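The other protein chains are all here in position, but one chain of the complex has been omitted.
Letters are used for the chains, namely A and B, taken in the order the chains are written, and counting of residues starts over at 1 for each.
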Amino acid sequence: MDTYVPILALGLIAAAFAIFSVVIGSLTGPKRYNRAKLDSYECGIEPTPQPVGGGRFPVKYYLTAMLFIVFDIEIVFLYPWAVAFDALGWFGLAEMVLFVLTVLVAYAYVWRRGGLDWD
Amino acid sequence: MPQFPDAVSNQNMTNWFLGSFDTHIPWWFILVVIKAVAAFAILVVLTLFNIWYERRVVSFMQMRIGPNRVGPQGLLQSLADGVKLALKEDIVPTNADKPVFWIAPLLSAIPAFLAIAVIPWGPAVSIFGHWTTLQLVDLPVGVLYVLAISSIGIYGIVLAGWSSGSTYPLLGALRSSAQMISYEVAMGLSFAGVFLYAGTMSPSGIVNAQQHGWYFYMLPLSAIIYIIAMVGETNRAPFDLPEAEGELVGGFHTEYSSLKFALFFLAEYINLVTVSALAVTMFFGGWRAPVPISLWSGANSGWYPMLWFMIKLLIFVFVFIWLRGTLPRLRYDQFMAFGWKVLIPVSVLWLLVVALFRQLRNAGDLDRAHAVPIGIGIAAVFLLLVVALEVRERNQIRRTPPPTVPDYEPLAGGFPVPPMPGQSAPAVPRRPQFARTAAAPAPALNGTTAEEASTR
């Protein structure tokens, strides 16, 4: 745990700086109330009414997020394998090729079904 | 605890925290504080410098002068801008989700600082007679730590966009997060090759492993993929879609002003430094001196390595600026398609090739004489594959029939309308006296197409 003391130190410095900036920024600046200024910025037109919580996002984003998880998990498995590669030898290589090919099958399916197309 | 020669027991440290000031403050702790402050200071100064650097270089590329008034050569311009921002009104929109709106810039800036902690800036040096490495902390999973910390920054962006209660920031934030996670995959995959060669995830271990050769030429494709992915990851041109002014105003920070905005800006430039530093560490030998200098035996000891590291870092920052000055922004679908359909499969296949190569070498079935032709062969196959895909793409574009465009109707729907793409307005017959005054190009007028004529 001691290894993380320096990171903690840096984090404290960074946090102190960031919080200081945010606080000082709200104190030093002028405050001139103007209702239009506090509206959502939409290049001068009347702001679009916002549903509570930002509304629903296009499903594409969720799909991207899910695919990201799939590949991120793949990476999670790849890293320890890569670090220990020399010790694992042919066995490690064969197992990883099998695993990667399986993921690539899913990837090919998603690609062919247009899951990677935007619009 | 890193094994510094002066490491003292935790007991002492606890006493110190309890206020027994007569207790000897441990040297390792003083060093830690010095190094943490130094890392922080370097990042802040580098940010100020990089903003100036970027503005000057882009200016020269665009035949302008750029900031040159504040300080020598305008070096203090960014500082002046920072002070100016502090004196601007801190606007919190009515629609904003106040607490989150406040937290988001912090969530973006603090992790940005933290990521640099594991980057080795140099080997061990002597500070006040105490040996220490020029690295805040040497984690055995350092690179993983950088990836983890830099993904926390995405939260800052998403929350900033969401809490603004406004359409453009929301869209910008969504784009930004989708973009960052898409390129994070390729980035992560490109690292796997380095780990495979270095046998460690510790940044200092990776630098040490590059003693006999930098990875950018041992793993060229990994390096290229990482360099592309890091541009996408930092939302920089030509991948700066979250901030596409023409579409999204300022992207996720549209509603931010004053120092909150400055924090996002700061985070972006620190991330620039972080990914560049990571590129240097992973692929360009870290603090190791480049080839002609490395022949000098003292090049890799003392404080010199920090110089080499800095130079390499600034070269990378220059590349970022160069890209921005040269390339237009990608379309969003092209950008996503490039990430998912090119970078990811190429990096996965490349990793398998690298692994196969490595295993053949380990098993002793492959010597240098065979490795080179096989390597060339694999490169050729890759190249062919890319060319084949490109040709297929072009053929598809060629085969798709051009869209049928209805004839141009000058008064479609009762209004005078301009010709749409593919349509052309009929050439307007000119009155004789004008035709005569424009005598010189007159013969050309007949020869020009109707389209050209319409653009006059």
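The rule is short, and it goes like this: a residue touches a chain if its C-beta (ideal position, glycine included) is under 8 Å from a C-beta of that chain, and two chains touch if they have at least 3 such contacts.
Simple rule for what comes next: contacts and distances are computed from a predicted model.
Any idea which of "ABC-2 type transport system ATP-binding protein", "DNA polymerase-3 subunit delta", "MucB/RseB-like sigma(E) regulatory protein" or "NADH-quinone oxidoreductase subunit N" UniProt assigns to the chain that's been left out?
"NADH-quinone oxidoreductase subunit N"
Of B:Ser151, B:Asn208, B:Ser294 or B:Ser424, which sits in contact with the chain we cannot see?
B:Asn208
From the list B:Asn50, B:Ser108 or B:Thr200, pick the residue that touches the absent chain.
Here the residue in touch with the unshown chain is B:Thr200.
If you put the missing chain back, which residues of chain A would it touch?
Given the touch definition above, chain A has residues 83-84, 87-89, 91-92, 102, 105-106, 108-109, 111-113 touching the missing chain.
FYI, only the chains that are shown with their structure count from here on.
CA centre of chain A versus CA centre of chain B: separation in Å?
15
Can you check the complex and tell me which residues of chain B touch chain A?
Interface residues on chain B, with respect to chain A: 1-2, 10, 29, 32-33, 35-37, 39-40, 44, 85-95, 102, 105-106, 109-110, 112-114, 116-117, 136-137, 139, 144, 162, 164-168, 170, 174, 177-178, 181-182, 184-185, 188-189, 191-193, 195-196, 199-201, 249, 254-255, 258-260, 262-263, 332-333, 336-337, 340-341, 344-345, 348, 351-352, 355-356, 358-359, 362-363.
Using the touch definition up top, name the residues of chain A that touch chain B in the complex.
Interface residues on the chain A side: 2-7, 9-11, 13-15, 17-19, 21-22, 24-26, 28-32, 35, 37-43, 47-48, 50, 54, 57, 61, 64-65, 67-68, 71-72, 75, 78-79, 82-86, 89-90, 93, 96-97, 100, 103-104, 107, 111, 116-119.
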